[in-house]
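Quick notes on the structure that follows.
Missing here is one protein chain; the remaining ones are kept as they sit in the complex.
Chain lettering (A, B and C) follows the sequence in which the chains are written, and residue indices restart at 1 in each chain.
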Amino acid sequence: MANIPQQFASDNYAGICPEAWAALQAANDGSSVAYGNDDWTIRAADGLRALFESDAQVFFAFNGTAANSLALASLCQSYHSVICSSSAHVETDECGAPEFFSNGSKLLVAPTPDGKLTPQAIRDLAISRSDIHFPKPRVVTVTQPTETGLVYTPDELKAISATCRELGLKLHMDGARFAHACATLDCAPADITWRAGVDVLCFGGTKNGMAVGEAVLFFDTALSEDFGYRCKQAGQLASKMRFLAAPWVGMLESGAWLKNAQHGNACAKRLAAQIEPLTGVGLMFPVEANAVFLRAPEAVLQGLRDRGWLFYTFIGGGARFMFAWDAKVERIDELAADIRSLV
Amino acid sequence: MANIPQQFASDNYAGICPEAWAALQAANDGSSVAYGNDDWTIRAADGLRALFESDAQVFFAFNGTAANSLALASLCQSYHSVICSSSAHVETDECGAPEFFSNGSKLLVAPTPDGKLTPQAIRDLAISRSDIHFPKPRVVTVTQPTETGLVYTPDELKAISATCRELGLKLHMDGARFAHACATLDCAPADITWRAGVDVLCFGGTKNGMAVGEAVLFFDTALSEDFGYRCKQAGQLASKMRFLAAPWVGMLESGAWLKNAQHGNACAKRLAAQIEPLTGVGLMFPVEANAVFLRAPEAVLQGLRDRGWLFYTFIGGGARFMFAWDAKVERIDELAADIRSLV
Amino acid sequence: MANIPQQFASDNYAGICPEAWAALQAANDGSSVAYGNDDWTIRAADGLRALFESDAQVFFAFNGTAANSLALASLCQSYHSVICSSSAHVETDECGAPEFFSNGSKLLVAPTPDGKLTPQAIRDLAISRSDIHFPKPRVVTVTQPTETGLVYTPDELKAISATCRELGLKLHMDGARFAHACATLDCAPADITWRAGVDVLCFGGTKNGMAVGEAVLFFDTALSEDFGYRCKQAGQLASKMRFLAAPWVGMLESGAWLKNAQHGNACAKRLAAQIEPLTGVGLMFPVEANAVFLRAPEAVLQGLRDRGWLFYTFIGGGARFMFAWDAKVERIDELAADIRSLV
Partner (left out) sequence: MANIPQQFASDNYAGICPEAWAALQAANDGSSVAYGNDDWTIRAADGLRALFESDAQVFFAFNGTAANSLALASLCQSYHSVICSSSAHVETDECGAPEFFSNGSKLLVAPTPDGKLTPQAIRDLAISRSDIHFPKPRVVTVTQPTETGLVYTPDELKAISATCRELGLKLHMDGARFAHACATLDCAPADITWRAGVDVLCFGGTKNGMAVGEAVLFFDTALSEDFGYRCKQAGQLASKMRFLAAPWVGMLESGAWLKNAQHGNACAKRLAAQIEPLTGVGLMFPVEANAVFLRAPEAVLQGLRDRGWLFYTFIGGGARFMFAWDAKVERIDELAADIRSLV
């Protein structure tokens, strides 16, 4: 069966990268105990702890919807609330999953033109109400990089976490493309997580080159109490866990987790560089990770569609292009050429 | 990394079978659209419809916990109840998942010495209470084969579904090892599902030779309304869905779904045949699928453990052995020899 | 124990009106069967059906939080969404109750400067997304009168319900002060409920002069299936139901339900009439029910507080005053005089 010509509508249009595949293959040799008591799972968790220079508690979930929703549910009760950006994936694209997993926690949405939360926006929401008729703020969630492709610096995160601490809020990071932020900042994963005050990270494996599987890291291990039960009850404990864990081993031990992200970022820069000189179109946001948001007249967008390009459209007429580990340079240049010819 | 010598503690100790693996590999060639709008997913759903001679609505979930819990939740509201056997996996081994996904539906447990529900047991529970202070029975769930390794015949299922219809109950089938029942009965899948009155089937892929992935089939398609949203919200919509779907294509098109089950069943028979002549030990249940429940004194069980065998112990001193697609005859014979020598 | 001097911060600062009290007293004579199978409950439900000229299914809940949340939960599943005004009580003052009772239904908030939903606002939200990653719109809720004290006319409601029908949405009415809308419009209750296309009404008793108790009326009786179980499970079935029901009998049979509302409305008009001539202060919204929203500089508001007045402050510096069945004319004039002297 033929798949489709490469597209940049989403980085989950990509398949499994060679390093993850090789580990999958190795893990498929023979029998293994189930439910995460196998060596692959231990090795993956240890690998993550080593990468983060931390004794974090590590769990694996099938996808980001579940990883983020379970993590948030573990940080708050149903009558608490979660502060997020108006473009946060948990608010815009999870079909109410955080509310479902938490049995009712409300998301408090900060208007954020560029998708980045700020200490001030957090404070404004957190202190806007303190009566019993409104769910008590308990958690802040930031997406790193943001859904708009921007990256929080370590200092920005430290300022956010300081505000959280002051206001009694926990800090959660949706890291669906966390590796891309590390690649951009050229920093240690610890620098933008626990060293910057993040309590819990959901580290995305799927968009990084795996088939399925996200890691949840509790840097404040007290917060992870009974989290394994939570995963099990919520349908997120894989019986053949080795197939979720092994690809992580492959990614971590080979360095592919970072290499893949560097490639995606470079591809975004490549497209951006070809868009910037053009008139009539432009970039909606600075390109800091693996996303390019093209601002263009509808005629241009329609022209791209007519030439077979797939993409999501965004706020006020933009098109999003995302670059995965397998993005081909020639195909990016084809896209750039098509944009150029349509302007 | 080495996995472990083959064990029969669970059929999810096995890896991915060659036919599923080949499809996984084929699916990994290039780009694909996400969230189940790809050709692999369509082909898998069509393949299941063909196998079941039905226009069923088909969905895929990551694991059995979720597949069964979501299916049950779609059939009842929080104040309804679900009738099941006392050995039903949903009651004994899902950490409250059905209650979680349904937001509170209670399981009404029928005492069933051999794990099989009967029309009478269903009726007794269904009519035991009709006041508003007790959750209203709405669904019956049967496991085929049962957790004890027994198989419902088409006639038994028809009798159950007739009782369900009479009492206004829907009929759900937990088919974690559904293929093994088909292999035992040598019947069409339709004969023990919709033709016998089953409304919804969860067809297990994991124990049949896949890495992850269960299929949910709604034979009464009206019951599937908005089920896709339910899956998404509950963290069960895979972004790279092709990797859940393609193995199904491989299993169905190659016939491995049935061949694997036949092998597992034959292995169970092989072990049982070597146990039956022995004195002091015996079979707890007739061997009708891929499970053998060994009744044995604790000394024998401990002896097996001492020789390195892994297994779950069961009601009153039994040991469960389960046989997957990859069970090796020599290893079964080793186990049989060890039992023999310990008696 | 002394209560406080009369205040207009909320209409639930008032006690039980004489007609409700008399019925409570009558109901307290002797024994009665429990859980709503008593004559008082039947008589109250019949009385509501007569008032609404409808064979509606009628249920009673303890308070408005529960009545509205249970009604909404009965109209949607966890992955559906509810369209409401940005000033809707269910959004702003229920601590996430609708999300809790529905296990995750999201509220989609239409920006409504004056608190009134419009067909256009509903349509915009309802068609903004149709993908599986966003909860499917299923219900519209309007508050009659609105939280801003405005009243929907029958024609406005008909236009809204026509839009709902077209888009496949159910229409729920939060009638915490429903009687006040009837008093304002001088119309039959049916004219602004089922005749205008409302499916379910929560008719507030507490703010109308009772101690506790709201009625939920399902005009589309098919929607009420098993709603009694829902109430029971959610802790809203009173054992001594007669004490919730009897006050309704007293209110309905005496006409107090309307008389009380007329009084509250007249009181609001009285205060408004004394504010309108003043300069420097004004009305934030037209006075159409029993609420007055005073726009005034902070110095004036502080002056009122200093003189012992209690009130809620609102968007951009306003003060809300609400008038219940027991509002005393002299006390209103005291308030007006204080405002006047502070301007």
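Going forward, a residue touches a chain if its C-beta (ideal position, glycine included) is under 8 Å from a C-beta of that chain, and two chains touch if they have at least 3 such contacts.
These figures come from a predicted structure and were not determined experimentally.
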item: Sole contact to the chain not displayed, among C:Pro113, C:Gly168 or C:Gly235; value: C:Gly235
item: Full-complex contact with the absent chain, from C:Ser31, C:Ser130 or C:Thr279; value: C:Ser31
item: Residues from chain C at the interface with the omitted partner, ascending; value: 1-7, 9-10, 12-16, 21, 24, 26-34, 38-40, 43, 61-66, 69-70, 94-97, 100-101, 103, 206-207, 211-212, 229, 232-240, 242-244, 249, 310, 326
item: Touching residues (missing chain, whole complex) on chain A; value: 35, 77-80, 103-104, 132-133, 135-136, 226, 228-230, 232-233, 237
item: Missing-partner contacts on chain B, residue numbers; value: 78-79, 81, 92-97, 99-101, 103-106, 132-135
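Basically, only the chains that are shown with their structure count from here on.
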item: Of all other chains, the one whose Cα centre sits farthest from chain C; value: B
item: Identifier of the chain whose CA centre is least distant from the whole-structure CA centre; value: A
item: Chain A and chain B: spacing of chain centres that average the CA atoms, whole Å; value: 33
item: Whole-Å gap between the CA centroids of chain B and chain C; value: 50
item: Between chain A and chain C, centroid-to-centroid distance (C-alpha), Å; value: 42
item: Chain C, residues touching no fewer than two other chains; value: 78-79, 103-104, 132-133, 135
